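This is the structure I want to talk about, given as structure tokens.
Note that this complex is displayed minus one protein chain, with the remaining chains in position.
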Amino acid sequence: MEGTRDNGIEVEGLVREFKKGPRAVDGIDLTVAPGEIYGFLGPNGAGKSTTVHMLTTLLPPTAGTARVAGYDIVEQGPQVRDAIGVALQEAALDQFLTAREHMRLQAGMHGIPKAEALRRGDALIERVGLSDAADRKVGGYSGGMRRRLDLALALVHQPSILFLDEPTTGLDVQSRTALWDEVARLSNDEGATVFLTTQYLEEADALADRVGIIDTGRIVAEGTPESLKDEIGRPTVEAAPLEEADLERMRTALARFGSPQRADRGHVAVRLDERSAELADVVRALDAEGIAISDMEIHAPTLDDVFLAKTGRRLEGAAREAEEAKDTGELEAVPA
Amino acid sequence: MTADAAALRAPGRLVGAHAGTLTQVGYLARRSITRTVRQPLMIVPSLVFPLFLLAVNSSGLEAATVLPGFPTDSYLSFALGLTFMQGALFATMGAGQSIAGDIQHGFFNRLQLTPLRGRALIAGQLAGVMIQGLIQGIAYLIIALAFGAEFEAGPAGVIVLFALSALVGLAFGSIGLAIGLRTGNAEAVQGVFPLLFVLLFLSSGALPRDLITNDWFQTVATLNPVSYLIEGFRSLFITGWDGEALALAIGLSVAILLFGMWAATAALRTQMERT
Partner (left out) sequence: MSALETRFARGAWAVAWRGLHVMAAKPSLIIPSLVFPLFFFAAFAGGLSAVDQAPNFDYPSYTTFQYVFVLMQSAIFGGVFTGFGIAADFEFGFARRLLIASHNRSAIVAGYAITALVRALLVWTVVTIVAIATGLEVSGNVGDILEILVIAVMLNFAATMFASGMAMRFRTLQAAPLIQLPAFLIIMTAPVYVPRDLIEGWVASVAEVNPFTATLEAGRDLIIGAPAETLLAVGVAAGLIVVMLNWARTGLRRAEAAG
């Protein structure tokens, strides 16, 4: 056919309704540039998977249009599928087949001739570190191994755009980092365009060039992680006085640096709102008042804060992680 | 990066050939057969249950062979028609549950993301049914002959027996596929089992049609297509070459197969929502 195909994604007014219930996807507009990693971040039920199913042609949209790799998702389904590699939330594998047999099947179904299929299959299996397990049935694989095989299978027909639907949910830290490295490599070294959905903000933060935050079927914020966080504001300083009696004085002293925030017991927190105010200024101010500090932390705004600002709620997983982080913080603060 | 190490295609290069339908059938059939062979515990009930019933019925109903008009003096030989027919029942369930499981666990989506042709999926799934039917048939035949059953049709008849078995298995397997595709739920497929069981037993499976003295039952058995399928199998054992019985069985199987394929294709179209 014609010359260069673009590896981008353009979505306009995408809607998906189901017979029962509200709209799962309620008018989404987004653009992913070729070679970009786009992170689609949102809580469970936000519409991430439904969007992915539509963009990968598995589900027709109720309204709106989208072009993936330059092809219309409704009119040119087969061409879209040819250009994309997909790893869905459920690593849909056959527990009775080995990794090698999976590769053979996947490659064969895409029309890759046998010799080439074997070669590519083995290369990809090695690339994701499954060479040792390649002839064992998938039923005995760990969660991390399954995800890796899923990724390898998505790549067998050399697609230019990758869709990864919650690729690290349920994985241990090691597997997660390994997958992140591979995705980063695919993007940086080979110029893949990656559309990634996740409920983990640190995943969006670490991997994505741009992030789209979705809640109840709509995009509530979009931009690079930094610009989104900057939009929200400045870091929050949280401090605890050595003497409990000084708590109120500390509160007054810090009030001039920014707006008060929720803090743990015995602590005061403010979000710094002037560009010029720095941690050093805060310490100097407290020192001037003669307030001894037992604990001081600085929290940079997170994407969770962005989500909170836009929707009034916290991302589920993030809320839990934040609690855990706070707990460990407390323990460190206890004086000897 | 060399072409080997690069996971992605160079921009602008499109994939040329797509797999032809037959090639796809090959890959999917291979998978279906591999799955069947790697799940021996699934095959065991389809062997044990009919053979147990065969033993119990042969012992219990041997007395019936002395009834005037009973076509043979070996109830064992007579009952094998029902045994082979039961195999077809298991084929239905197997095919239906397999495809329903694929839908429930997302493997169906995986296949949809390839240039999968619907016809290839159906044909590929039925390959597994064929293999299971073959294993069952061999087991039934060996055990039957070991226990002294008659096989009037002789060595040539064995080919016809397995051909008929394959045909009936395909016919009922495609119905199972249709149910599995329509419901997308393995439990729903299980729920159909009692119905097929009823169909199997309200037939001439236990006694020849003309020896059924209960009018109501005889009517049902006469109207039930399964009776003729059983009689087709049975004829190879107790009669030899009964052209009419075989023609009826083959004709009905083909009719059921055509219906099953139509139903499966229609169900697949509804299930495959991809654009």
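Going by the order they are written in, the chains are A and B; count residues from 1 in each one.
In this text, contacts are C-beta pairs under 8 Å (C-beta built on N, C-alpha and C of every residue); 3 or more make two chains touch, one makes a residue touch a chain.
Computed from a predicted model, the values in this text were never measured in an experiment.
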For the chain not depicted, the shown chains it touches: B
Residue in contact with the excluded chain [from B:188, B:211 or B:263]: B:211
Task: Using the definition of touch stated at the top, determine which of B:56, B:142, B:223 or B:254 touches the missing chain.
output: B:56
Field: For chain B, residues in touch with the removed chain
entry: 52-53, 55-64, 66-67, 194, 198, 201-202, 206-207, 211-214, 216-217, 221
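Here is the rule we use: only the chains that are shown with their structure count from here on.
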Message: Nearest whole angstrom, what separates the Cα centre of chain A from the Cα centre of chain B?
response: 47
Message: Using the touch definition from the top, list the residues of chain B that touch chain A in their complex.
response: 1, 4-9, 11-12, 14-19, 23-24, 26-28, 30-31, 34-35, 38-39, 105-116, 273-275
- prompt: In their shared complex, at which residues does chain A touch chain B?
  reply: 1, 3-5, 7, 34, 56-60, 73-75, 77-78, 81-82, 84, 86, 88, 90, 92-94, 96-97, 101, 104-106, 108-111, 119, 123-124, 127, 137, 153, 155, 157-160, 186, 189-192
